[in-house]
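All protein chains but one are shown at their positions in the complex.
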Amino acid sequence: MNTDFPANLHGIIPPVVTPLTPDFQVDEPSLRRVIKHLLDGGVHGLFLLGSTSEVVFMDAPQRREVLRIAVDEVAGRVPLLAGVIDPTTDRVIAHARDARDAGVDGLVVTAPFYARTSQTEIVEHFRAVHEAVGLPIMAYDIPVCVQVKLERPTLRQMRREGLIVGLKDSSGDDTNFRLLARECADDPEFRMFTGSELMVDTAFMVGAHGCVPGLGNVDPAAYVALYDAAQREDWREARQIQERLIRLFAVALQGTPRTSAGASGVGGFKAAMRLMNLITHHHMNRPNLPLNDQEMERVRAILEAEGLMVHA
Amino acid sequence: MNTDFPANLHGIIPPVVTPLTPDFQVDEPSLRRVIKHLLDGGVHGLFLLGSTSEVVFMDAPQRREVLRIAVDEVAGRVPLLAGVIDPTTDRVIAHARDARDAGVDGLVVTAPFYARTSQTEIVEHFRAVHEAVGLPIMAYDIPVCVQVKLERPTLRQMRREGLIVGLKDSSGDDTNFRLLARECADDPEFRMFTGSELMVDTAFMVGAHGCVPGLGNVDPAAYVALYDAAQREDWREARQIQERLIRLFAVALQGTPRTSAGASGVGGFKAAMRLMNLITHHHMNRPNLPLNDQEMERVRAILEAEGLMVHA
Amino acid sequence: MNTDFPANLHGIIPPVVTPLTPDFQVDEPSLRRVIKHLLDGGVHGLFLLGSTSEVVFMDAPQRREVLRIAVDEVAGRVPLLAGVIDPTTDRVIAHARDARDAGVDGLVVTAPFYARTSQTEIVEHFRAVHEAVGLPIMAYDIPVCVQVKLERPTLRQMRREGLIVGLKDSSGDDTNFRLLARECADDPEFRMFTGSELMVDTAFMVGAHGCVPGLGNVDPAAYVALYDAAQREDWREARQIQERLIRLFAVALQGTPRTSAGASGVGGFKAAMRLMNLITHHHMNRPNLPLNDQEMERVRAILEAEGLMVHA
Partner (left out) sequence: MNTDFPANLHGIIPPVVTPLTPDFQVDEPSLRRVIKHLLDGGVHGLFLLGSTSEVVFMDAPQRREVLRIAVDEVAGRVPLLAGVIDPTTDRVIAHARDARDAGVDGLVVTAPFYARTSQTEIVEHFRAVHEAVGLPIMAYDIPVCVQVKLERPTLRQMRREGLIVGLKDSSGDDTNFRLLARECADDPEFRMFTGSELMVDTAFMVGAHGCVPGLGNVDPAAYVALYDAAQREDWREARQIQERLIRLFAVALQGTPRTSAGASGVGGFKAAMRLMNLITHHHMNRPNLPLNDQEMERVRAILEAEGLMVHA
């Protein structure tokens, strides 16, 4: 593992999908195959139990199971981050203790949700988790799910107080991300990751240290190549890879009005991964509807066009 | 208990606050005092584990504890509804089984949250809970917390399919509530409750069967009197009571920017209830900040003005 | 005319639709028929050049033409209010001077739009219009069109400074309307009108002095009867009339995704009025699409069901 964690956390850290058995339990062989696929692709870390992992669909035993498998499978080769995502502080702390006991390297924490929370209370939330568990914490800004923005002054206060080591930004507000990167320019150990799949080259150009792409489950090596190109400041190459990944992202856009964004998005990644023989089943947890046969065919066509279907 | 449940569910069914001990456990003596206070006030039912009860802050054992105490204390005198509120379907089902085993009469279910869900998937969510547990289900429309509206066609479909027995509407969209009441006029067993504290007289006028007022924790008898006046179509009296309750609602508005809506609102109810010697401590679960001394004094002044402070 | 204007402004004051000729000019004979229809229905005032009148589609000469016709046709029998609606202060003042010169009794003013404006700047806006023209001003709260709420403290400040005589509330926030009515209870000359068509009985119950219903163009007498019932506190009668008007409001809901809310709403009123032979053409200004034949037939069926189609 990275010997300078978390000060040097960087690169491609995909949010690992959680393959399921037909009765909605963690499909261990499939999860191990996914992790091997990601490590073979050269990723720099793994983020278990994120939104893409369907974390909020899982109870505590299922979450522990995912972490047990991941810690065992990774065996210290890359840093392991665990999302500890639930509505409120003490429930998050309970997950955080489980994650620590499972042996992960760091935690990913969102603002509280369902109950609305002030920016002051958000700081209290992170402080309580930090004090209870002590592992390095990445703040996870995802207003589309939690309805509140981690504002720049809030993030800077939490950094000053030593509560967080970095940010995963899934807000889609690229301008704000850049402004924060500038404000933290004198603090290079504050690690900034974008959650975007489609604006990764530009995120690297404006100062991101890494990326947490859901689509990285499907093609991790391409995101790693994009990262490498960005490190070389070969922006032409970076853009070319990004453009191909935008085409590939269409696998996550095959849903219809009956399906939600999640069922189209994560459901699309899972569909692709099943077609690539990485996982055995492509359904998500309830109530998300799985892609139907017609939608699966469209996913297959996209994979074939991008050279990701392996034929025996 | 009401012998015609749920077809005749009606009246004032407060969402019961959850008093806490200093270490954030359920304060059983205080909770029993609150329930006695509500039953003495003449309420027609109790709603445990709602938003006002801080349900999303509680883990499964704490939720079971609340239900155990409530079922014991109420002893069948009024219907008991239990919120089974968590982000996703199978976690809701787990809570629903606990609630059924505890002996409640019905469940209150929101749309899934954190993960975004289509209206079709929302129907699947309610269907799964219904099939797993079988207790009568009230749909709980609270977009401010779950980010999605239970649309009228969705509610009507769920009613047609027998998945729900009524609605608790905390959307604040009074026009939509009225339109739904009209659409359900030929289905009097579909029971419509408003979650408003401030528009209760008008909700009754447009067809509500009942009300779930958080402020009912502080002054249940006044809401019962309002309900009775509405039943007599004595709208002048109903309005007069409502106007006083609007003044009293100021206890929930004493927070400052440092506190969230919840910390001001539920925190204000708890502050009032502590000053009325109903509960021992007024703090909420983390990360909600409690009202400070100055805010408590303002709450005390409101209670005194409305004749709710008892002096030895 | 009301001899105690504006202190006693009250009742049903419809926003008068603007009938158009095929080349998008004001159709004077139709407009005169509409005004007669409204006065025959017993309305207590007229609001020309509101949103329902398509005011923002009209240039200054067209607006002056509407006011010339209305002042002439009404001949002082009821108060005439004129909307002076355009994005910014000095353009509003120009319209306000035209309206004053045309002889209207009062103005209706929104917050500025397109350019975003602070609450302080909104007060400056109303102050400038007030100082430039001197006519009584109703504040028009319509955030769905102008993107900013006239907040209660802003309205109270403007009232204290003598800038406004009342409010037309088209915000749909009935709770806020009631809270403002309470705050102004000691200022009975501050006149509060709801812009709702569907919650008029309840608006009267919580303190509204009047209503500005677009649907009043179609059936003014029914709204007048609703007002009269409310004045007698005959809420059963008021509600019964309101329920019928909700059914009739379906004329404004026959559009499809190709049509906007305006094209369905105002377009639906115009369609009904053409079928009732009140106006000659039912199209709106560009780019609003007119209802097609199938939609017109649905409007006709609604009118027939509600007894509003006159057959020779």
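Observations on the structure shown:
For clarity, chains are labelled A, B and C in written order, and residue numbers in each chain start from 1.
Note that in this section a residue touches a chain if its C-beta (ideal position, glycine included) is under 8 Å from a C-beta of that chain, and two chains touch if they have at least 3 such contacts.
Because the structure is a prediction, the values reported are computed rather than measured.
In the full complex, the chain left out of view touches A, C.
Shown as candidates are C:113, C:193, C:227 or C:249; the residue that touches the absent chain is C:113. In the complete assembly, the contact with the undisplayed chain comes from A:199, out of A:66, A:199, A:226 or A:291. Among the residues C:12, C:46, C:71 or C:85, only C:85 touches the chain that is left out of the figure. Mapped onto subunit A, the footprint of the missing chain covers residues 172-175, 178-179, 182, 196, 198-199, 201-202, 205-206, 233, 235-236, 239, 243, 246. Annotation for subunit C: contacts to the undisplayed chain at residues 24, 51, 54, 56-57, 59, 85-91, 94, 112-118, 120-122, 124-125, 128, 144-147, 257-263, 285-289.
Just so it is clear, only the chains that are shown with their structure count from here on.
Common neighbours of subunit A and subunit B: there are none. Centre to centre, using the average C-alpha position, subunit B and subunit C are separated by 37 Å. In subunit A, no position touches at least two other chains.
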